[in-house]
Each structure stands twice: as C-alpha cells, then as structure tokens.
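The complex appears here without one of its protein chains, the remainder shown in place.
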Amino acid sequence: MSDILKDLVKILGNDKVAVDPLTIKLYSKNAVYYEGNALAVVFPETTDDVRRVVKYAYQNNLKIYPQGSASEIVGSTTPRKDGIVMNFMRMRKVKEVSYVDSYVVVEPGVRLIELNNILSRNGYMFPIDPASVKSATVGGAVNSGSGGMMGAKYGTMKDWVLGLEVVLPDEEATVLKLGGKTTKNREGYDLVRLIVGSEGTLALVTEAILRITLAPERVVTVTGFFRELEDLMRCVVEIKKSKLDVLIMEFVDDVTAKITIDTIKPKIAGEGHLLITSVSTVDEAASRVKDKLVDLYAGSGATNVVAAESMGEAEALGIFEIRRNLYPATIKMASLSLRDDEEKPYIFVEDISVPPSRLIEAVKRLREISEKYDFPMTLGGHVGDGNLHPVVWIREGDKDKMEQFNNFVLDIMRMAIELGGVISSEHGVGKVKKDGLVLSFKARNSIKALSIMRQIKRIFDPKNILNPDKMLPSV
Amino acid sequence: MRDLTDLRREILRDVLKCSYCAMCEWVCPTLDVGNGNRIYGPRGRINLIVSYFREGSENGVLKESIYTCLICMACTQQCPAGINIAEDIRKFRTFLTQ
Partner (left out) sequence: MSMYNYVAYPNKIIEIIRFNILNRGIPIHASKWTLFGWTDGIDVPREGEWLLFTGFMYQLTPYIEVLVDKLSRIKNGFLLTLGSMVNKVFDISRFISTPPRERIMEVHDVLRNIYRLLVASGYRVWYDEAIDTYPGTLLYEFGLDAELKYYGERLYHRLKSRGVDRIITVDPHTTYILKKVYPSIVPNYDVKVLSYLELIDPSTLCRVESELVYAIHDPCYYARGIGLYQGTREALASVGVRVVEPRFSGTNTYCCGGPIESLSPTFSAEIGRRRLDMLLRTGADKIIVMCPICMANLRRASSSDNIIDISQLLKRANTI
C-alpha cells in the first residue's frame, strides 16, 4: 500500500477507506459510461471526517472526487487516478424536520425518495423529482442542480435550498454555514446558489437545509394522443390560459409512443403524440377540474383521452406507463440493434431546454438532426418548462459512431441556443457539455462569464484539488 | 468442470443491460447493513459479474459480494432495464463453486 493510502487509513480508520481494485472500479463509473480510476474510496461519516481528509489532500496535492449515488449522466462524478473518491452515502441522517418553519436539515447521503417517505407521513413533500428520485441523493441533487417532472410548477434545486454547510478545499479545510432556515435571506452575495449546480467543483456539501411544501390535496391527471404536434401545443396553450394549477405536463413524440406501446404493451394506447397533464387541486373540485381538462383535450383534437381524479386512479389506469417506460423501451430497442450478445449499448439522454412556445420547432429540428446522423432517437420531455430529453444509443466501442455522436450533440445544442434555450437544463455539464458552455456564452457575447467562473473556482479551490477538469472548459 | 459457456452467455447478456442508474439500491437490505458499500448492493454485484466475465477480475471481494445476497428479489422489481438481477446473481454462484 502506498504512503497516501496508509495515511488515509490512519486518518479515517480501516473501515472508512477502500483500496481494493474491484471496489474502486464500482466507484469509478457513472450512469452512462465514463469509467475512470482512483487511488481509493473514502467514506466519511461526519463533517470532521471530511475536514481531515481535505486538509491532508490539500497538503499533498491529492485530488478529491465527491459523489453520492453516481447516477448522473454527464461525467461530473467520475474520478481519475490522481485522486480519491469521496463517497457521501454514509452521511444519511435526517437531522431535523420542521413543518412549522417548512424546512428539513439533512445530510448529503439521504436519498430523495427516503426524504419524501418521511415527509409524506405528514402530507408534505420535497418537490424535486428527477427520474432518478430513487437513487439521487441530496448532495448529488444540490450539486447537479436537479429538476424533474414537476419543474414547471416547482422549478429546480436552486429554488429549494435554503442553506448549506460546506467544507472548502483550502489549507484549513474551512467549514462554512451558508444561508439559513428562512425563506427570505439577503445577506450579501448568494453563495448558496453558487454552490447549487456547481457539480462538486467548489466545495464539499456536508449538510443542507431544504425548503419543503405541502403535497397537493388532490391531483387530477388527463392524457391523450394528438395526430399533429400543432394540436398538442394548442392544447398546452389552452391549458396554460385556463387558470389550472399545472403540476406536471409531459410529452412523448409519436414515433417514441409507438415504439413504447409496441414494446411494453401498456394499458393505454393510441396514435400520435402523447400529452399527460396533472393538475393540483382540492377534493371538492376534482370532478370539475377533470371535466375541464378533458374538454380542453377534446377541443384540441385529442383522441383516446383517459382521465383520473386521483393519483391512485391514474396509476391504476396506467396513465404514466408510456412516459415512465421511455427508458426501458429505449434499452430494449438498443439491445435489439446489437449484433451479438456480448455487446453493451450506451444510452445517452440529452437535456436541452427551449422556451415552451418554441417546442414545435425544436421537435422538428431534432428529428432532422437525428436523420442527418442516422441516430434512431426516442423523444420525450417536460412540455411545461420546455425541457426536452432526446435519447440515443451507441454500441460500446463503436468509435465512428462516438465521433458522430459528439457532432450530433453539438448540433442539438446549437439548435437550442438558436431557439433561445439552454444546452443543459437539469443534468449538468460535467465532461460532456463543456463545448456547449462555450457555444452558449459566445452566442450571447458573454464569454467573459466563463473567465469569471474560472476565477470563482480559484477562490474556492486555490490548488485545484476538488473535482478538477469538470464543468468549466479549459482556456 | 462443467461446461458453463451457455450460462455465462445467458447471464452476461442480461447484466450488460445495466446502465448504472442505481434505482435498485434503495431497497437492498444488505447494502444497508454493508454500510452503503456498493459491493453489498445489486448494482455492485452485477457489475462485479461483468468484470469477472469480461476481464477475469476476481478476489475475495467477489465472494463477499455474491454470497451476502439474499436473493430476495427486491432489486429485480426496481430495475428500469428489466434485468433479472437476483436470478443472475443466484445463477452466477455456480461459477464460484467450480
């Protein structure tokens, strides 16, 4: 064992340091394919554990790669062999729940689903619900700036983090308590929001104070199929004008809906583009809201309309089945396209946003790009906030396709920028979208923003030991 | 020694569908008791199987991982890729007793 590893064991104890190659390998991957390497994995259990490792790393120029579940898909958690993985899954206490003050104090390793299981007992929720809600941790969601299906109503992580405890990667491993427990807070620059979405490049999050909110008393959901995208968007506009409190507005394009229906044989089927709308309401109004939504769907030319007056009923009717099975259907399609059994498909989920009013154009151009590169694509997304998730797959080891894929992604990002959107909405930049960041700021004549970001990075992390080479493009 | 070529192929084909999303982990009792170390969870187990088949990677950790599995199938019903996780782990055990 090298000196570094011996020192780490001395600092943390044997049971908090893994050095065996098979274990390290399991901590060097993310949910796409970025496979790195590392010297060791450390499992801090307290803020003090974190501090002691950071101090040592600072003195010895050892890189630290923080991670939770590593379910991200942009490469923000993958390590290199110049450093150690710091995994936060052992810091998983829910320290405080205050319904009166509407906040929780949690450690970074708590999974979002676990937090919601606790809150739901009292009718509350933490409304950030990424597709990875079962695996995503608080620390990962803070650092990725995650969003989810309810983004149209509740925004993303940046709207729900009130305060953070962080350890800085400096000589003293300084602990800072940023923000607080109140919704209103105007104490200088907003360092909390600077950390949210920083992808582990600025500081190590050891505790978070999160806002919580009441879960809706009742959720009414309606789904239907539209032959033309224009009709679907007309329906979206009508719903938005109707004073309904939209919670979820999901879309699956016609090609993808057909593939998914053929693959998984869901309870609900139809032809065309699928739109699912969930509205938050109260028990007494459920039936009225449902009728209104059904009218709006029918008025826009929807077919096979199915409505549910509660979440339970929606689940029983299978309303979310097609949307939720986008990913399994994609995997199935990918597997079918492989030449032999021992090949592995890599699934890539894109993450652009455009203003919702530009969605029709975005979908049409996405299809053109998909054809240009001959990448079969499934497409779904959050219509409510204009966030689209085209999904493609590549055979592992197919170098030509990989190169084409990079150009394919560049084209998609250029398109998003042209339509007034962004290149990353809720997944982050990591290693895959650094070029996109340059494109986006250039397009706005704001390239200096990137140099400001680099300077911020240097202030927080003078020796560049924390998650180096992530998010910020090199000069 | 038994001819396990077909079994290897059958298991490998299934576990290669793993995209590392971790949605199987939150229900795993042994991951919980194993203090969150991935070798004690379903995602870790099936990816150790991948490493064993493809690169021949094997050490004490593999046995520790595979033989702590309860085959309780909680993970299997969570997998969005439809991997038959518990069954793959169970069948893989035969490679460790050869």
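Worth a mention:
Should a chain be cited, it is by its letter among A and B, assigned in written order, with residues numbered from 1 in that chain.
Note that contacts are C-beta pairs under 8 Å (C-beta built on N, C-alpha and C of every residue); 3 or more make two chains touch, one makes a residue touch a chain.
Just so you know, these numbers come straight off a predicted model, no measurement behind them.
Although it is not drawn, the missing chain touches A, B when the whole complex is taken into account. One chain is missing from the display, and on chain A it is touched by residues 14-15, 17-18, 20, 117. Residues 2, 27, 29-30, 32-34, 37, 39, 60-61, 63-64, 67-74, 76-77, 90-94, 96-97 are the ones on chain B that touch the missing chain.
Here is the rule we use: only the chains that are shown with their structure count from here on.
Inter-chain centre distance (chain A to chain B, centres taken as mean C-alpha positions): 26 Å. Partner chain A is touched in their complex by these residues of chain B: 9, 12-13, 16-17, 19-23, 25-26, 35-39, 43-44, 47-48, 51, 57, 59, 61-62, 78, 80-82. If you check the complex, the residues on chain A that touch chain B are 15, 18, 20-23, 25-27, 29-32, 43, 69-71, 87, 89-90, 92, 109, 111, 113-114, 132, 134-135, 327-328, 331-332, 335, 341-347.
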